[in-house]
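Then we have subunit A:
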Amino acid sequence: MRGVWAIARKDFQSELRSKEAINASVSFALVILLIFSFAFEPTADETRAIAGGLLWIAFAFAGALILNRSFARELQNDCLDAVIASPIAGWELFLGKALASFLLLLVVELICFPVFSIFYGVNLTKAFWPLLLVLILGTWALTALGVTFAALTVNIRLRELMLPLLLYPALSPALMASMTLTTSLLTAGVFGANDQPWLRLLVGFDVIFTALALALIEFVLVL
Partner candidate 1 sequence: MSKREKWVYALGVSGTVLLIVNLYRILLVLGDEMQQGAIYRIIYFHVPAAFIGWTLFLAALVASALYLWKKDLAFDGFAASAIEVGWVFCSINLVTGMIWGRIIWGIWWTWDPRLTSMFICWLLYGGYIVLRSAIDDAGQRATVSAVLAIFAFADVPIVFMAIRWWRTQHPSPVLETGGLAPEMRLPFWLNVFVFLLIGLAITLVRVDQEDTQRELEGLRRRAF
Partner candidate 2 sequence: MDKRNFLYLFYGLTLAWGLLAAYLFILMQRSRKLRAEVDRVKRMVGDNER
């Protein structure tokens, strides 16, 4: 576990120092929210019905920028080799990176939330805690898959293009669940009767892909 903290701490620290990914990600998310306002009448009731969808599309697209950086950051000066040669296990490296990316994504999302709430006239305080739960579960799904795929694509040509190409189809069940749950929380303020299976699906997705990533990451790192 010591390695997990060391990696997470280093990643978080160096990102906060350069703010490269986080600035790009926040601005991108805001641009997406702006563009959506062209496509839909922002304050109409129908828009509220798809609010969860809009929000998660913005998060997923903006998140790819942060996830791409998580392993790409180790490329300069061949730091990845130095880290893999050190005595930490593959799963520690994965968890550390995932934890740092997860926190950074949460920061981006928490910045976007109030902006979204103002621009689209959505009340977020009505169901804040359940919303936070969905946010955490959905973001972890995005992180677990995203960091694994970032590790897969880190050494290849077209890295920036490959990650979204692989990530979004694979992520679709988690995105659907997050969108449905967020929408019903934003409209009704509570989980609806049909939401239980979605919540279970999201938790299951998180568990399955975290476990797979932990089990397989060592193969990806040591060729």
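Here, a contact is a pair of C-beta atoms (placed from the backbone, for glycine too) under 8 Å apart; a residue touches a chain by one contact, two chains touch by 3 or more; residues count from 1.
Regarding candidate selection, all candidates are chains of the complex that A comes from, given by their letters.
The model shown is predicted, which means the values in this text are computed figures rather than measured ones.
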{"item": "Candidate number, among 1 or 2, whose chain touches subunit A in this complex", "value": "1"}
{"item": "In the complex with candidate 1, residue positions of subunit A that touch it", "value": "145, 148-149, 152-153, 155-158, 162, 165-166, 169-170, 172-173, 176-177, 180, 194, 197-198, 201, 204-205, 208-209, 212, 216, 219-220, 223"}
